[in-house]
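Below is one structure, written out as structure tokens; the observations come after it.
For this depiction, one protein chain was excluded, whereas all remaining protein chains were kept in their positions.
Per-chain numbering from 1; labels A, B and C assigned in written order.
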Amino acid sequence: MCGIVGIYSNKDIAKELYYSLYSIQHRGQESCGIAISNGDNINYKKDMGLVGDVFKESELANLKGSIGIGHVRYSTAGGSHLANCQPLVGRCRKRELALAHNGNLVNANYLRDMLEEDGYMFQANSDTEVILYILARYYKGDIVESIKITMDYIKGAYSLVIMGEDELVAVRDPHGFRPLVLGKKGDEYIFASENCAIDILGGEVIRDVEPGEIIVAKDGKLKSYFYSENYKPVKRSCIFEHIYFARNDATIDNVNAYDFRVKCGEVLAKDEDIKADIVVPVPDSGWAGAVGYSNESKLPLSEGLVKNRYVGRTFIKPTQEEREIGVKIKLNPLSNVVKGKSIVLVDDSVVRGTTSKLIVKSLRDAGASEIHLRITSPPVQYSCYYGIDTPHRSNLIASGNDVEYIREYIGCDSLKFLDIDLMVEATENKATFCKACFDGDYPVKKLDREELLSC
Amino acid sequence: MCGIVGIYSNKDIAKELYYSLYSIQHRGQESCGIAISNGDNINYKKDMGLVGDVFKESELANLKGSIGIGHVRYSTAGGSHLANCQPLVGRCRKRELALAHNGNLVNANYLRDMLEEDGYMFQANSDTEVILYILARYYKGDIVESIKITMDYIKGAYSLVIMGEDELVAVRDPHGFRPLVLGKKGDEYIFASENCAIDILGGEVIRDVEPGEIIVAKDGKLKSYFYSENYKPVKRSCIFEHIYFARNDATIDNVNAYDFRVKCGEVLAKDEDIKADIVVPVPDSGWAGAVGYSNESKLPLSEGLVKNRYVGRTFIKPTQEEREIGVKIKLNPLSNVVKGKSIVLVDDSVVRGTTSKLIVKSLRDAGASEIHLRITSPPVQYSCYYGIDTPHRSNLIASGNDVEYIREYIGCDSLKFLDIDLMVEATENKATFCKACFDGDYPVKKLDREELLSC
Amino acid sequence: MCGIVGIYSNKDIAKELYYSLYSIQHRGQESCGIAISNGDNINYKKDMGLVGDVFKESELANLKGSIGIGHVRYSTAGGSHLANCQPLVGRCRKRELALAHNGNLVNANYLRDMLEEDGYMFQANSDTEVILYILARYYKGDIVESIKITMDYIKGAYSLVIMGEDELVAVRDPHGFRPLVLGKKGDEYIFASENCAIDILGGEVIRDVEPGEIIVAKDGKLKSYFYSENYKPVKRSCIFEHIYFARNDATIDNVNAYDFRVKCGEVLAKDEDIKADIVVPVPDSGWAGAVGYSNESKLPLSEGLVKNRYVGRTFIKPTQEEREIGVKIKLNPLSNVVKGKSIVLVDDSVVRGTTSKLIVKSLRDAGASEIHLRITSPPVQYSCYYGIDTPHRSNLIASGNDVEYIREYIGCDSLKFLDIDLMVEATENKATFCKACFDGDYPVKKLDREELLSC
Partner (left out) sequence: MCGIVGIYSNKDIAKELYYSLYSIQHRGQESCGIAISNGDNINYKKDMGLVGDVFKESELANLKGSIGIGHVRYSTAGGSHLANCQPLVGRCRKRELALAHNGNLVNANYLRDMLEEDGYMFQANSDTEVILYILARYYKGDIVESIKITMDYIKGAYSLVIMGEDELVAVRDPHGFRPLVLGKKGDEYIFASENCAIDILGGEVIRDVEPGEIIVAKDGKLKSYFYSENYKPVKRSCIFEHIYFARNDATIDNVNAYDFRVKCGEVLAKDEDIKADIVVPVPDSGWAGAVGYSNESKLPLSEGLVKNRYVGRTFIKPTQEEREIGVKIKLNPLSNVVKGKSIVLVDDSVVRGTTSKLIVKSLRDAGASEIHLRITSPPVQYSCYYGIDTPHRSNLIASGNDVEYIREYIGCDSLKFLDIDLMVEATENKATFCKACFDGDYPVKKLDREELLSC
């Protein structure tokens, strides 16, 4: 769960990178960074914190240059430490390289060991440094060649923007797990995790970067390469991006997040036989599904939970005995909306189940007579190895437990998940997906458990 | 536009004040503060910034005491300066007093001059210091007496929480412009601008403080007084709180904000003869009205604008030529929702008209074929003297201009406002209101323009 | 222990105030502030911390105006709190006033009670606010008149700079306890606690402000007034400024600190019959006295203790068991200088005796064979009520104890203080002094103990 941006232009672009990163802040709030080439050198600034807090106007003004990349990070692999902030910037064979990465490798530990055996010294503990080191090792003057060799080594999910002094390269792994979109604004090329980072600059989206594709922006032109000539891309676009992670305005691999989410709500509402008064979304993630559910069921949509707009910022953690405050500060039930009502509560997914449990309790305390929880995706039963920060299987409420068990745990009157096939149908088959978190069908063989645990 | 909280308890309440203020952060983001009495002394901490940023856990732990007040501030009168942060804390006649204030006096300048003539020295430039000084001047041992005298002097809108070493007092002005709610949690009494600050603590709402009422919490008991025995309260609850300012979960003077907002949308949808495809809310303020409009019109509700959850934080201001970025970073149109559609765009109010104009343009750029703007309140034609930060009349688009003029300025295909009488009807007459911003009928005579400008 | 500066010019002077305050930073490290009048308004910035940390270049650039005052504060009366930072700025009778104060009143509590009785509200708890309120109360358009009345009320030590929108006033109390110097640079007038604040700007010192004098800079001219026409100033210049507090380059009331300190060392060396090898100063305060002692005794001066230049900055307090680290981080003995030597250790004063004790121990540990401590002032036996932060009498090692007792406590082989009469002789009678801390002869009757303790 990270966001990346790359801009190739012929004018200073620090501020554009800033706005782009700001627009994809939802993809990572832990740290952020910008690296910019002025043609001769790459300068950068990165730090823990939000885009709006890390960058001051004067600093952006000092980051001169027309090629640049940016990153927002939510820690997955690699701890929460300044050394893991991206972009990573280094020098090899007398040239400078910068790299920003979204995704997760499944063989990072193996590769790290291999490089350590060869005498390399790692200074961070992220997958990204592994990629950078392999890239440097095989770089002999042709960046595309070294990227292809690197792609032979690294397995898993990666969308990358790589920058040299005079070129910008975008790379998407052969399965296309993580999104990467290409846009254009006049003579300027923009790569970004989500199209909103292009929209914000007034640019237009051209297309997705293809699985296994390497696009180089250099000398004012774009050139496309593929990982291997014989390579047949098998797109495995992460379905969880569409369900939860991307913004509603994201169109990734031809699927629009909002349309898909509404559709899932509609599908879920079919064949319902419960009698309810209102449809209540869990804000903000459940809104689109609730709109769909309301459309189809003709039940009125009502805001039964008010979200505090300031949550997500710094907040002193409640003690155990103040535990309910933690949920209430985020979501306060609207008692006069829910009192005495039978409600259909719509959310996009259930992971641990703990938040759902507290929400259901708070709605009951506010007087709801019946609570029917409807989830616009299937039960999450498997961990993700490709960059979504799902917890270990043992913490997934749906792992090894049936729906009735989950219902009882959460405490709602009824519970339904969206069927996996109906979910895929709702995408209108515009792409092929990785649904491993639901069905355990991992496109890239996961490594043994021991190794993964130590990642 | 400020928020206040007061808690009278028999245990340490710094952290409760923190959570309460956090929940009403939407009422003021400029500065915040907490003052707490340990029985002998009042200690405080206040600073520019958000609740989550200003207070650290260790500092709260140091603010010992069981009586306390808190404040979040959005500057209205008085500039943006540390000296204007509240609560104000002072010492008079060997006792300490702290004061937090929501509202705006109409005769603050006159009173300030009067006190200056008498040799008083003002150190801030807020209305609140004026109230504190009068309170101190007439305090002779009985806080209720001095409050009554103070209420003789001060004219306008004020909800106050006042704290002495051993007592907490809540005061609402004789018209009850600004909200003030009384709650209870066990032996603990809580006063707050909105009920969410009581809900968050797990307390229950008892009732609104009445116009002209003075409630004293002391020696474990509550006692109620009125400004004047012969005083007949004429409630003039600010309608704009219900339209825009309060959270959806607020119930002020018996009117629930969410219900009212939905109702306004429903009323507006009646007698419509336009043909449209979808109803699109301006997030977040237009959601409730759009839900109502959709209910009544049977047109489907669709999210056509995505709001960036991180806006409101620090943000480097776009230059003039990047002007559209300022709107897009906040609201990005969902082009595949709006493309080729005739949309009903719903918002709660139009003040300057500039934001509406930019939203309409951005929806058109995204391909909307027709845009029918519907506003769930009447045109704002008059400035507010009672604490809502409306601009000077000359900047109100509806001041002196008819609806057609506004429509042309905003650039939408049609524009309708909610009729003022229908709006009042939508409140179900649960209270009487100040609607001066719409009809110019000011409950408290405003002072002459010169004086007000210099406020 | 504070430092003040005032500048009256016809060009922007924020940066000059900054440099001046920087040069008198030794007079107070707790907080600092600058207030500047642009002719119409007074703007200010003040905060906890050092001059170099509080002020940024951009902020100084925003403080436009040609009249200004500044303050550095070391808390004496009034706790360590933002509200006590100076200058204090307020508005009375439609004009703004700013005030910075060095010194301590002996009747502040009495005056505060008096004003509270009259309905005034105090927002800080410093003497300075008392002065400001009395000034405001009696201000009727003529600043000099109100200052004279204020001087009738306030008793004790005060050097003040007071600023209105168009004038700057310097005031020194009738005894002239605290220093205040007048300087000039072209058309510009400068008042400052020490001449280094004038030197730094390239200005020249004109003279000391006289006891009881009020100097007004207005309309480009200086005008001098006196507290009372019949008033005969009896200068009681604080001798401790000359002994310790002022910088070596200060000339206050005609006495140069460095000359005086050297002289005291010389006087002390006369009639000595000890046999010693070297003279070692306690840095930095003992250097001048040690130079004098070495001159007179012909014993070579040697640096036996090295001072860490970074002490005084933030420093994590050693625990009890690391207690000696606290001294060593400040002063490390030069073992090869002191080993086997009989040394004369020179310091300027002994207050609690604890530091001397630890220094003597550390020199012994480093191998000194004999340590003869020589103090270039008499024993401090009485607390100061006029602004020097001496501890309560019970903590003064010399209060009620004879020299032999002190010697034993400190652990040196011999101990001598400078005789009080010889000390005065060393000033060459250039001024008359307050020596109350040595002889208990308080020029202004101190108030009763109870009241003072609660100050």
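Please note the rule applied: contacts are C-beta pairs under 8 Å (C-beta built on N, C-alpha and C of every residue); 3 or more make two chains touch, one makes a residue touch a chain.
Since we're looking at a predicted model, the values are computed, not measured.
Enquirer: If the full complex is used, which shown chains touch the chain that is missing here?
Expert: Hidden chain, whole complex, touched shown chains: A, C.
Enquirer: Looking at A:Y133, A:Y227 or A:F417, which residue reaches the missing chain?
Expert: A:Y133
Enquirer: Going by the contact rule already stated, which one of C:L63, C:L111, C:A124 or C:L201 would touch the omitted chain in the full complex?
Expert: Final answer for the missing-chain contact: C:L201.
Enquirer: Thinking of the whole complex, not just what is shown, which of C:Y189, C:F240 or C:Y258 touches the missing chain?
Expert: Missing-chain contact among the listed residues: C:Y258.
Enquirer: Given that one chain is not shown, which residue among C:D53, C:E117 or C:E408 touches it?
Expert: Of all options in C:D53, C:E117 or C:E408, contact with the hidden chain holds for C:D53.
Enquirer: On subunit C, where is the contact patch with the chain that was removed from view?
Expert: 15, 18-19, 22-23, 25-26, 50-53, 55-57, 60, 196, 199-202, 247-249, 251, 256, 258-259, 262, 284, 287-288, 291, 294-295, 300-303, 306, 308-310, 312-316, 318, 322, 324-325, 328-329, 332-337
Enquirer: Which subunit A residues touch the hidden chain?
Expert: For subunit A, the residues touching the absent chain are 82, 88-94, 97, 113, 116-117, 119-123, 125, 132-133, 135-139.
By our rule, only the chains that are shown with their structure count from here on.
Enquirer: Taking each chain's centre as the mean position of its Cα atoms, how many Å separate subunit A from subunit C?
Expert: 60
Enquirer: When the C-alpha atoms of subunit B and subunit C are each averaged to a single point, how far apart are the two points in Å?
Expert: The separation of the two C-alpha centroids amounts to 49 Å.
Enquirer: Any chance you could list the residues of subunit C touching two or more other chains?
Expert: none
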